[in-house]
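Missing here is one protein chain; the remaining ones are kept as they sit in the complex.
Entry: chain A
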């Protein structure tokens, strides 16, 4: 059984009973806090520093050679809990990229409905091609529901290019050149 410790309370001195010394101390405290620098972030002009791995708006990224990384496997569409992602698979333009055409696919349409998205990051986690990333955009607004649906073009605009250590297609070419194609 825990012992109860009774604290001894000293009777207040006369100065303490008048509260005046305490009030003066309090006034000093408030005055010194007035001289300190404010902690306010002037929001639209000043932005907070966003930590790495922040789960902001999901975006599509391209590889350093400017190729679309998404192969429209639709895993993200499948895993998305609120069903915010809708992908229409399509073929790669054979004239622009003859090597990749008929080997991989690319999304014809890729819509993420930001009114549904819950920023869970499962799409990023599930993507086998590392094509979709939740980046540091945290404030997003629009005047209509349609405006809040990010289409493919918008997603690539937001995403840009991320440094990529895989260089899948460069490696494949190198392997072909050395006769080691699988």
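Quick note on the criterion: a contact is a pair of C-beta atoms (placed from the backbone, for glycine too) under 8 Å apart; a residue touches a chain by one contact, two chains touch by 3 or more; residues count from 1.
Basically, contacts and distances are computed from a predicted model.
Visitor: Report the protein name recorded by UniProt for the chain absent from the figure; options are "Beta-lactamase domain protein", "Cytochrome c oxidase subunit 3", "NADH-quinone oxidoreductase subunit H" or "DNA-binding transcriptional ArsR family regulator".
Guide: The chain we cannot see is, by its UniProt record, "NADH-quinone oxidoreductase subunit H".
Visitor: Hey, which of A:38, A:51, A:66 or A:128 is the one touching the hidden chain?
Guide: Result: among the candidates, A:38 touches the missing chain.
Visitor: Which residue from A:30, A:141 or A:180 sits in contact with the chain not drawn here?
Guide: In the complete complex, the chain left out is touched by residue A:30.
Visitor: Using the document's contact rule, name the residues of chain A that touch the chain not shown here.
Guide: Touch set of chain A with respect to the missing chain: 20, 23, 26-27, 29-31, 33-34, 36-40, 42.
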